[in-house]
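Missing here is one protein chain; the remaining ones are kept as they sit in the complex.
== chain A ==
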Amino acid sequence: MSSPFARTALKAANLMRAGAPSTPKKGGGTSLNGEPRNDLIKKVLFDAPPRPPVRFSSEDMTRHETIERAWKLVRQQQKQAQEEGLAKKFEMMRKANAELEATSSQLFKHSQTKERHAVFPRQLRTLTDTPPKQVWNYREPAATPAPKA
C-alpha cells in the first residue's frame, strides 16, 4: 500500500499476528462465545505483557531532561510569536471596524451581518509535502466543485 497510513495498518496487522499462538492448542482451547478470533483479540488487548520500564543512568537523565526542556522552550517561543502575530491582526481588524462605524452606519451594519452557513470552500487543499498528481488548471473555469476522490 502506498497510502500514508500504511504504517499504522501494518502495525495493527502485526499486533494481531503477534498475539496468535505459534503452535495450535491441543484438545481445542476455550474460544470465547464460540469465536476463536475473540480469544486472540482478548489476548492482544488485555493479556499482552507490559513493556519493561526504561532505565536511565544519571547522565542520560540529565540529557533527557535538557532535551525535554529545550523542546518545551522551542514550542513556547513558537507559540509566543504566533500569538503576537494574531494580536496585531486582531487590533487592525478592530481599528478598521471602528473606523467604518464612524464613517457610515449603514455600511457598518451591512458588514456586521454574517452568513449563517459560511464555510471554507471545498476546493481548499491542506498543505502536503509533495505536489498533487493533478495540477490545478487556472485556465479552465471551475464549473461545479467535484467531490474529492
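The criterion applied here is as follows: contacts are C-beta pairs under 8 Å (C-beta built on N, C-alpha and C of every residue); 3 or more make two chains touch, one makes a residue touch a chain; residues count from 1.
Basically, contacts and distances are computed from a predicted model.
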{"item": "Choices \"Ribosomal protein L5\", \"WD repeat-containing protein 34\", \"Exosome complex component RRP4\" or \"Tetraspanin\" - which one is the UniProt name of the chain not shown", "value": "\"Ribosomal protein L5\""}
{"item": "Those residues of chain A which, in the complete complex, touch the missing chain", "value": "1, 3, 5-6, 8-13, 16, 32-33, 35, 37-38, 40-42, 44-45, 53-58, 61-64, 66-75, 77, 82-83, 86-87, 89-91, 93-94, 97-98, 101, 108, 110, 112-120, 122, 124, 126-128, 147-149"}
